[in-house]
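This view holds just a subset of the chains, kept in their places.
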């Protein structure tokens, strides 16, 4: 049996290495799909929630929007406000017990993580939208764009850049939150570690490995998002087209 | 280097949510002890044993409520003196902590729904094709392999989770020790459990079915604890367990 | 040609208890070029914003070809596509290049295809001297360049009416000349224009009507000659006197 910390680490890597990698695979799969789907849900919810209701809209329309907004607020509050472990159990076991629905754990997991992330993303996206100068919205309206056209073409592209750091947070949280899914028997990284740790009652060594894997996962994700952030900021220079003073010139402009 | 634990107190760590070994209740009835830092009183078989050990060592018993995964780190960091939490002294665990002699031995049963076909089973082999699981990080989970052709499910974090899985019929049964099964039945009348005669049940090494006190490696109190445990006869233990099963909140009132 | 393109009647706009527009009545016929002049804070921008429904009027009606634009059946999106607006603060789309700024509305709102839209955008951008900068982002161009793109963006939509809020404020005098030429030639094509401006020369020489606003009311609405030579109101006289002294 190993005696020192690092001997233990080596021991676990040897014995459980494959499982760790398998678990990490599941984790990153669920987290990625969940974050992307949640992001889409969040944007959609935020876009709908920001539809302006005008005074001269018909009563039916007003009531309809009121209702839709209420539904969305309820969705956000309920899915943010309750622990994911409970959501997982209610959706997975509850649906089986009540309607005899036989979801596979993985499908349930993807569904739960997406819908849960969506609730957080909806608020993040709202923050992003209110951070954009009102003039941008007005200018788009003034050329006749509808609310959704304005959002998709003008507001969201700018908002997304501002909220990327928060989206990174969500992704990282998802990588770690998948751990509660073992309650519906999804076997991801944290569950693997717990099995290994619990069997030998060596928490620090196993979690050292787990943390390293988590860290590598989240770090890569962060760097990736930082890269996206730079991309969204756009290039530093532009090309001057067919300048008349300097014919054929391809001059670049830059920014600080 | 660690600040020595108080010589007057015996700090014992457990979860207080594994009836009938340990549970949480509202008052000190039936000999329950107040949990350190508030949060109610902890009673159960483990607590009765802990009391006897504390008494034998001449110390005052302090109950510290800690999540399962924190128990061993806590004893190793000397935040507590001992873990008395229905923990089995497996080979693997012995690498990290020292264990006393066992203070209880039980047999393994399978909890099923009372109206299921498996309720009439007599041998573990009758569970062929059944979806069976057990708690994560217990030997219960490993013995499932002894059932031929079983559909072994992923291990689960906790007993309540398994109970939910069972009542929604995502699983057909889960492995438990007899006292736990009694508790589960008490509050879930739609459940029953199947026990097995000699030779038809699970084969388990004695240390797996036993539970023992865990203490930090090299702790000299081990012999004193063993001596105290040695004085509690098999009959006494069964009496204490019977009492715990009877007085646990799920059966109370 | 008998009915006005745009009619504003009894328009009132308050922010909280601050009455910014008091009781505005006016109309614009086809091919009208109406200059709106008046002191800073007199409500000129607010009036344009009400016409384009970026502010909801507190009361009063706005008719476009005799249809009340505040009726619930009225399609604001169509209306706005026909009523262009150049903002005092430009409000270029920050995420889009100069060219895309002028293309996106044509494609999304008018349904033009990319090629057609880019062709039209290039035409107009070269008219305002910004064809070299089509790939620049708004943050990379100067104030005057932004203003020209803002004008081009509005023109690219081929609107029926154009609302200009100080379209030449950030331009150098040379450029002012060119932009005013563009506007004058637009006027000839039948475009109706409402122009908030501080350029008295533009008001006098290009527009066929001038509205003088003061503290939320229209004090005069008349031809340039009339206003510059025989202002009815004492306040107008004062304003013009000082304006002319300074310009």
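Think of it as A, B and C in the order they're written, each chain with its own count starting at 1.
In this section, contacts are C-beta pairs under 8 Å (C-beta built on N, C-alpha and C of every residue); 3 or more make two chains touch, one makes a residue touch a chain.
Please read all numbers here as calculations on a predicted model, not as lab measurements.
A.B. asks: Just one representative per chain kind is placed here; work out the formula for the complete complex.
C.D. replies: A x2, B x1, C x2
In the analysis below, only the chains that are shown with their structure count from here on.
A.B. asks: On the document's contact criterion, could you list the chains that touch subunit A and likewise touch subunit C?
C.D. replies: Under the touch definition, subunit A and subunit C have no mutual neighbours whatsoever.
A.B. asks: Which chain wins if you rank chains by how close their C-alpha centre is to the centre of all protein C-alpha atoms?
C.D. replies: Central chain: A.
A.B. asks: If you count the C-beta pairs in contact for each pair of chains, which pair comes out on top?
C.D. replies: Top-ranked chain pair by contact count is A-C.
A.B. asks: Calculate how many whole Å lie between the centre of subunit A and the centre of subunit C, each centre taken as the average of the chain's C-alpha atoms.
C.D. replies: Chain centres of subunit A and subunit C, defined by C-alpha means, are spaced 43 Å apart.
A.B. asks: Between subunit A and subunit B, what is the separation of their C-alpha centroids in Å?
C.D. replies: 40
A.B. asks: Could you grab the centroid distance between subunit B and subunit C? Build each centroid from C-alpha atoms only and quote it in angstrom.
C.D. replies: 80
A.B. asks: Within the complex, which stretch of subunit B touches subunit A?
C.D. replies: 69, 72-73, 90, 92-93, 95-97, 133, 136-137, 153-157, 161, 164-165, 167-170
A.B. asks: Which residues, counting only subunit C, touch subunit A once they are in their complex?
C.D. replies: Touch list, subunit C to subunit A: 52, 54, 56, 70-72, 77-85, 87, 89, 91-97, 104-105, 108-109, 131-137, 139-140, 153-154, 157.
A.B. asks: Within their complex, state which residues of subunit A touch subunit B.
C.D. replies: Against subunit B, the touching part of subunit A is residues 1, 89, 92-94, 96-97, 105, 182-183, 185-187, 191, 194-195, 197-204.
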